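Our next item is chain A:
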Amino acid sequence: MTDTPAVSIHNLSKSFGGIEVLRDINLTVARGEVVSILGSSGSGKSTLLRCVNWLEQPDRGEVRIGGARMGVDEATGRPLSARALAAMRARTGMVFQNFNLWPHLTVLQNVMEVPVHVQGVARARARERALALLAKVGVADKAEQYPHTLSGGQKQRVAIARVLAIEPQVLLFDEPTSALDPERVGEVLAVMRELAEGGYTMMVVTHEMDFARAVSDQVVFLEQGKIIEQCAPEKFFTRPETERVRRFLELEG
Partner candidate 1 sequence: MQSNWDTLWQHRDLFIAGLANTIVLFLLAAGMSFVLGCVLVYLLEGRDNPARRLLRLLMDLMRMLPFLIFIYLLYYGLPALGLRLQAWNAGLIGLTLYYGAYFAEVLRGARLVLPPGSLEAAYAHGYRRTKAFFRIVLPQLCMRTRGETGNLLIMCLKDTSFLLIITVAELTAAANTMSSQYFIGTEAFVVAIALYWLLGIAIESLIRWCRRFGRARGFEHD
Partner candidate 2 sequence: MDAQAWRMLLDGAWVTAWTSGLAIAIGVPLGLAMAMLRMARIPVLDQLLATWISLARATPLVTLVLFIFLVSPRMGLAINREAAAVMALTLNTSAFNAEIWRSAFRGFSREQREAALACGMTPLRAFRRIMLPQMVVTSMPGLVNEMSFLIKGSPAIAVIGMVDLTRVTNRIAAVTYEPLPPILAAAAVYMALIALLVRLQAVAQRNANRLAM
């Protein structure tokens, strides 16, 4: 049981309008592992992440979450029904670059929405858990506010709490700090670091090199849709094998 990887990706390929964005990606993420996905813009990092929760459908290849096939019915080979797909997606939780909070709901309602209305959790229990999660990420005092009154860093932390409330097996972060002011980046990275240390399985697309170095178990570098380097962070940041990665590290500083 414990040997089943949290996420396994085999031969994943995806094209957009004739341009191959992902080419034959193979990647395994063990339970409790933190993987950072790096690369320059247009390398396919976001697309890879969005294939994991089937927001983008790959043209070829397969994705498994905790051993179960994502997006496709294992038995019949046909696409999953809307309900089955939703259930599979709930095994992953995605934090977006632009937070994507729901503006017509309060912070607390945002976090409670899925547990109460999708997962059938009793309202009182969901509320308790939501408040605890908001406290964990440090925005408990904003529970009754609407998202537009929060700063970017606060919104992102609420987004993280919202995702944790679903109790997913894997956390997916799509450039979580790219849209934040520099002063706000730290507070979100701190929360992510805590999650990593707490044993969550995480796949993080990011430009934050220090974070990737300090927190990841594995670093993956994408270039034009292919993984060209994949190793432990220490090796990646001090003795990378490929010239491309060396140039990248020089530029990113």
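Selection criteria: all candidates are chains of the complex that A comes from, given by their letters.
Assume a residue touches a chain if its C-beta (ideal position, glycine included) is under 8 Å from a C-beta of that chain, and two chains touch if they have at least 3 such contacts; residues count from 1.
Computed from a predicted model, the values in this text were never measured in an experiment.
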Selected partner (touches chain A in the complex), from 1 or 2: 2
Of chain A, residues touching candidate 2 in the complex: 53, 55, 82-83, 85-87, 89-90, 92-94, 96, 98, 100-104, 113-114, 117-119, 148, 159, 162-163, 166, 172
